[in-house]
Structure formats: structure tokens, C-alpha cells
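Here is the structure we will look at.
A single protein chain has been omitted from the complex, and every remaining protein chain is retained in its original position.
Which chain is which? They are A and B, in the order written, and residues in each are numbered from 1.
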Amino acid sequence: MAQQKSLTQSNVSGWAFALPGFGLMVAFIILPFFFAIWFSLTNQRLISPNPPSFMGLSNYVDLLSIGTIVLEPERDATGAVIRDNAGDITYPRLRNFTRNNPDYPHLQGMREWFGWQTGPNDELRRVILAKDVVFMRALKNTFTFVIIVAPLQAGLALMLALLINQKLRGINVYRAIYFMPVVISIVVVAFLWRLIYDGNNGLLNNILGALSFGWFEPVDWLGQPSTALGSIIAMSIWQAVGFHMVIWLSGLQTISPTLYEAAELEGSSKWQTFRYVTWPGLRNTAVLILIVITMQAFGLFAQVDVMTNGGPLDSTQTIVFQAIERGYGKQDISGGSAISVILFLIVLSISMIQRYLTRERNT
Amino acid sequence: MNTLSHDNHGLRLFVRYLVLTLIAAIFVFPLVFMVMSSLKPSQQLLIDSGSLRAFLPVGDISLNNYTMAFDRAPVALFVANSLFITGTTVILSLFVCSLAGFSIAILSWRGKAFVLSAILATLTVPFETIAVPLLLMSSKLPWIGMDGLEVGWLNSYRVQIIPFIADGLTIFLFVQYFRDIPSDLVEAARAEGASWSQVYSKVLMPLSGPIIATAAILKFLVMYNQYLWPLMVVQEEGYRPVLVGLQYFFQLNTAWGEIMAYLSMITVPVLVFYLFLQRAFIASIASTGVKG
Partner (left out) sequence: MKHFKLTTGALLLSTALANSAFAATELAMWYHGAGNEVESAIINQIITDFNNSQSDYTIALESFPQGAYNDAVQAAALAGNLPDIIDVDGPVMPGWAWAGYIAPLPIDEAEFADFLPGTKGIWNGTLYSIGLWDAAVALYARQSTLDELGLRKPTLDAPWTKDEFMAALDAAKASGKYDYALDLGTAWTGEWFPYAFSPFLQSFGGDMIDRASYSTAEGALNGDAALEFGAWWQGLFTGGYAQATQDGADRDTGFNTSKYAFSWNGNWAAIPTLEQVNDVVFLPAPDLGNGSKIGAASWQFGVTTTSKHPDGAAAFIKFATQDKYLAAFSDGIGLIPSTASAAAMTKNYSSGGALEVFYGLSEAQALVRPVTPGYAVVAKVFEKALADIANGADVADTLDAAVDEIDADIAKNNGYSK
């Protein structure tokens, strides 16, 4: 790089070429985003006759506050732990502590997020409470989605790309077919899959039933907390994998055929060829794909909006869905903006980590 | 990649095509379902949707849903609007973003690191977040039109085009691609006295077929699927794009057949665009093939 620098050094040309693009981005993305950051520090509403006022970080506090409490089991007169019919220990209801209890002002308005047994004989119960449980669930679901989708989608896309990179008659037709879901609006795709996932008379249940000769019990894919997010994940990968296949393909095409010829001459196996010729040639593509998938996965919204509305029982709440639900649905632009700023900070730190890791390997 | 081996390729070939075809079935079945459903009356469509009949043009097949969709909404207008907005944005975007990508990938200049970081950071901003500030801005932006200076961009094509010309992802695609181009090509051109504009237009762009195709598809999809923004800035039917038009079909007693017909119709232009690009894309790889 260093010796090139003098050759390509040109402040005027550099800025001149970058300016149309960068200028438009400043005007139409960066500047409005600064407004959004400002909104998140106020009580700005979508609809209101009242002028907004500065609220400091209160929107963030409302979103992120958590608390904890240890619950003592209910005991009868003899001091023995009371158990319900199922044999489970009974505890006082949390609402006794979180609603207008002067002894627990820091828990006011909080709800249970999760908890576990603790103490001697596991009789105590530690509960983690959050002021905004729904947002916490949205965070967790979004991270789950990203962690599953990013490697799976990138891997499947690479496999498809290798498959489609063969020189076979009619391979273009297959390439076009694999790409087809990508060209259809995600709203349309989500709408179709809602019918396919239908619990009563859906295609998926019927196909699985037919394939298993009736052994398979119909599942209400989107109607159960245990399957809803998984169904959205599967559909999302199905929809987007073709696009990343094409990016991998363009990376594969840039690898010089002479390298493959050399590998063949040396008698390397298919795996060795992939490991030592193909994969190193795909490094920039891999970085690009991981970043793109991560960004897109963090933006998960349309599928949820069309298919589940965040339910059942918040099992498909996501960060962007919450941002939009709050900003537009509940007309609280300030709260929605705060969520977006949090998302921005999360993804920014992840991409910085990603870049740091990939940079280190390059040197 | 490794291609046909010398021996026993008959069976191998069959297995390859079988695998390819099975995968193809997974990708294509919802689309077949959509198109077949668009040919059926709503009642039959719903009954069929639970069985393999969903994939077959059986029963009371007709184009009635299409006729009725045209009666319900100005379908051709919506598609034309979307194609115009999308096409214009894609072309302008490819130009503006490849220029910026060129500048960042090839040239060295003061402030580049900052600009690149800022561009990458915008990738994480969901559009919905900036929609309201952008709306407030757009309603006050000036424009020089046929009647001289006007204020406000609402109810126009430009408000659906200009804010979307430059985006971080497209620029980043070009940056990553240009970085892979061997630097001796650029150096040789410079040594022969080429200006930077000539390096961009004569050396780099002719090599960029694949990435242009990829960026164009991505941009096309984003633009063709716009919903929230046109809803906010366009009140006149004359400027509405396809996804806002989709709302015309969600009425009480949903006309499922018409919805399927509309979905099929708005999907066709995108498929055509992709198939066209795929040909151009393959051709460009075949003709250049010098990278790496």
C-alpha cells in the first residue's frame, strides 16, 4: 500500500468523485438520522399539538432499565413451604412488589423477564425484571435470528453457488429459479408463506402429512411460541439465499481458471482445491456477505409485520418491529427513535468488531 | 470449478440434475402456487390451497381475476410508476455510487477514512427511523419546475427517487469489488497518461459487469418494494407505486384470487429484469474474464 500512496494521492479528484454520492447520503440519510437522535432525547410525538420538550435520556432509561428481586416462598403457619397441586412452590405475586409498593420504588412498573431457583433447597426464586420486557424479548429474538441466519444463510448460499458454478447444459435455468424468491417482494413472499404455514389447511402441513403417510400431526407453525420464530427464520433464509448465492458466484468468477488448472496438475482433491484455491479467493466476498447478511438480519421487520405481528406471546418481537410499532403504531416517535439509535449502536459495534477481526487476519 | 469427469458420467450427470431439480422445486413452489391461484375463483383457491391441487391449473380456470383486478385498481399505472421510479433510481445510483466506490477503493485522499466510516455506519440505520425527519425536510425542499421555483417535493416522482440514489450498501459493493482489481491495470493506464476519469470509465467500469449486475438487482428490489415512503409523501393516485396499490385489494371479504393475480402481475417485471441482467452478466464475465 505504502508505495502506491504517492501514485494515487489526489485530494481534489478523491473528493470530487466521492462527493455526489457522499453529499446525497449526508443530505438524505445522515442529516435526518441526526434529527432522529435528537428526537430520541425529547418526547416528540407523531401527532400532537404540544411542542416537544427535552427529556434527556429518559427514553433510553425506560427501554433498558432492569431490576432484580429474590422471592421468598409462601409459608404456612408452621413455616413449611406451601406447594400447589402440581407440587410447585408458590411465591407471592410479583405485582405486590411492582405496583405502588413504597418499599420497592425501584421496581415500580417492572415485569418479570426471566428467573431461576436459588438458595438452600432451591426454595428461593431470583427474578430478573425489566421495565420494558417486550423490548428485551425483541433484543433476544433479534440476536437469535442473526446468530442463526448469518452463518446458515451464508453457508447454504455458498453451497448453492458451488453447485450452480458447474458447466452443465441448462445451468442458467437453475440459477434463475434459485434466484426467483429474491425478486419477489418480501411482503408478497411473507403473505404467501402465511398461507403455506397455516395451521389448519396449510400447504406445508399437507405436504408433510403426505410425505409421512399421515403420520405427521399438523402444526400451527406461526401460532405457537415454540415454532413461530423458527418458521420465520426458515422462510427468511429461503427468500434471501439466492441473492447471496449470486454474490458468491460473482466472487467465484473472479478466481482465475489458471489456478484451478494448476491445482488439477498437482493432483489436489476437490476439498484441497476448495480449501487452498477457492476459499482464499473468496475472502473479500465472504466479508461482504457476512456484513450484508448481518445488517439485513438486524433489520428483520416485514416478515414479522405480515405474518405474526410480534406474537404469539412476543416470540417474534424484533428490534425494528418495536421501533416501528412504537414510532408509528403508538405514535411515539421519540421512543421509536431511541430504539433505532440503540440498534444503530449495536450494529455499529458489531461491524467494528467484524472489521477488526478481518483486518487482523489480512496482515 | 471441476467439470465433467472422463468416466461414468451418465449416472453422475443424472444425480446432478436430480439434486439441482429437487432444490429448484423448493424455491419455486410458492411461486407456482401464486400463479396457479391467480387463475382460480377465490372459493376454489382456498380449498385447493390445502392440497397438491394448489400447484395445478385444475378446476374452474380463467383470467377473470386479472380482469377484475384491472377494474378494481389502475394496475398498469402503478406498475408504470414503479418501473419509472425504480429504473431512474437504479441508473443514477449505479453512476453515483460507482464513482464514490472508485474514489474510495483506488484514490488516496484526506478524509477518506472518515467518509468510508460514515458510509458504512449508514448501513445500520433503518429507513423507518429517518422517515419522519425526511418527510419534514422533503415538504420544504425547493425545486425548479416548469413554473419556476416551487417549494415542497410532495406528490412527485423526484421525492421517490432522489433520496435513494446514494446508499451505503451500493457504494460498499463497488468498493469491495474495485479493491480486488489488480493495481497494475490502474498503474499502467496512469503511466500511459490516462486521467482519473478515464481510468474509471475505460479501465474499471468495463471490468465491472458482475458487480453492476448485482448492485442493479439489489437496488431494483429495494426500490420496487417501496411502501412506507410513497405512502407518506404521495397523496395523488397518479404517483402511487405497486405496493401501495396492493392495499386496494385488501377489503372486507378479501378477494384472494384478485390478490394472487395482482401479485403475479407485479412480479413479472422484476423477473424479466433479472433474466435480462443475467444474460448481460454472463456475457460480461465471458468477455472479460481477466480478473484475479
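Operating definition for what follows: a residue touches a chain if its C-beta (ideal position, glycine included) is under 8 Å from a C-beta of that chain, and two chains touch if they have at least 3 such contacts.
The model shown is predicted, which means the values in this text are computed figures rather than measured ones.
Undergrad: One chain isn't shown here. Among B:P57, B:P182 or B:G238, which residue touches it?
TA: Once the missing chain is taken into account, the touching residue is B:G238.
Undergrad: For the chain left out of this view, which of B:F27, B:W196 or B:F249 touches it?
TA: Within the whole complex, the residue contacting the unshown chain is B:F249.
Undergrad: From the listed residues B:L77, B:A118 or B:L185, report the one that touches the chain absent from this view.
TA: Residue touching the absent chain, from the options given: B:L77.
Undergrad: If the hidden chain were put back, which of A:G23, A:P92 or A:G329 would touch it?
TA: Spelled out, the listed residue whose C-beta touches the missing chain is A:G329.
Undergrad: Counting contacts across the full complex, list the positions on subunit B that touch the omitted chain.
TA: Touch with the absent chain occurs at residues 43, 46, 49, 71-73, 77, 80-81, 84, 132, 135-136, 138-139, 152, 154, 157, 228, 231-233, 235-238, 244-245, 247-254, 256.
Undergrad: List every residue of subunit A that touches the chain not included in the displayed model.
TA: Those residues of subunit A that touch the unshown chain are 43, 45-50, 62, 93-95, 98-99, 109, 111-112, 133, 194-195, 198-201, 220, 222-223, 225, 309-314, 325, 328-332.
The working rule: only the chains that are shown with their structure count from here on.
Undergrad: Could you pull out which subunit B residues touch subunit A in their complex?
TA: It is residues 1-4, 13, 16-17, 19-21, 23-24, 26-31, 33-34, 46, 49-52, 54, 96-97, 99-100, 102-104, 106-112, 115, 118-126, 128-130, 132-134, 136-137, 162-169, 171-173, 176, 179-180, 183, 186-187, 190, 196, 200, 210-211, 213-214, 217-218, 221, 224-225, 227, 243, 246, 259, 263, 266-267, 270-271, 273-275, 278, 282, 285, 289, 291-292 of subunit B that touch subunit A.
Undergrad: If you look only at subunit A, which of its residues touch subunit B in the complex?
TA: That would be residues 4-5, 7-11, 13-18, 20-25, 28-33, 35-36, 39, 46, 160, 162-168, 171-172, 174-189, 191-193, 195-196, 198, 200-203, 206-207, 210, 238, 242-243, 246-247, 250, 252-257, 259-260, 264, 270, 273, 278, 281, 284-285, 287-288, 291-292, 295, 298-299, 301, 320, 323-324, 327-328, 333, 336-337, 340-341, 343-344, 347-348, 351 of subunit A.
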